[in-house]
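What you see is the complex with one protein chain gone and the rest in place.
Entry: chain A
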Amino acid sequence: MMEGSSPTSQHQMHLSRRKRLEAIQLTIQLSFPLIKEYGFSRETLARSVLTLPEPPSAPLSDTAVNALFGEGDSARRTLINAWLDEGRAQMRLTPAESISEVLAGRLRYNEPVLSLLPEAFALLASPRSGLPPLDARPALRHATTIADDACHIVGDASVGHSWYTRRASIATVYVAAELHQMSSPETALQFLGSLLRSTTTLESAVAETSLFAEYVAKSWKGIIKSSGMV
């Protein structure tokens, strides 16, 4: 408990914090349909309130956007991250039986705002201050969370190191397909399909190599035993 603060003021602070979070959530939800027209921008957030059933006479002021989302690019980053989270939520709601269908669905989610994505990802990758010049963590998080969600949706039951290799390969495929989509949207889904087929072939080859290595090891074990060395 803060020194000098009463339970009433603590309660009020908690309520106002909760109200602020609710206002942020609502503003973001209202912003999604406007992204296509106004971009991942502070203007989108400001104009979101105009879509309320009883809208105010003017968009949110700059001061209001700062109060809810912070100054400068913080608001844009919040909007981009929320849009990416919404993409994953929609992945989970869309029925799919294969990784291919799940990832194809996720790529389709990009389509309405495709031209805005390069700048959005560049903003996420630029550090908030100082060095290093590029922050790869948001991109990694984006790819790995999509891969993990995709595995969960199709009921993947990998354990051990397979858990990691499966997700790493799906994340790599997805990132490559998404990059391809930004330059050549018409062929994105075919590109995704061909990458997934190559990955499956590679995974089978690795599994067969491991099996072969196991047989070799067992043979050597037998040879050593029969030689009487052990």
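Keep in mind that, in the parts below, a residue touches a chain if its C-beta (ideal position, glycine included) is under 8 Å from a C-beta of that chain, and two chains touch if they have at least 3 such contacts; residues count from 1.
We adopt the following convention: contacts and distances are computed from a predicted model.
The complex has one chain missing from view, so what does its UniProt entry call it, picking from "COQ7 protein", "AP complex subunit sigma", "Sorting nexin 4" or "Protein PAT1 homolog 2 isoform X4"?
Its record in UniProt gives the absent chain the protein name "COQ7 protein".
Which residue among A:Arg18, A:Lys36, A:Arg137 or A:His152 touches the omitted chain?
That would be A:His152, which touches the missing chain.
Looking at A:Tyr38, A:Tyr109, A:Trp163 or A:Phe191, which residue reaches the missing chain?
A:Trp163
May I ask you to list the residues on chain A that touch the chain which is not drawn?
Residues 148, 152, 156-157, 159-161, 163-164 of chain A touch the chain absent from view.
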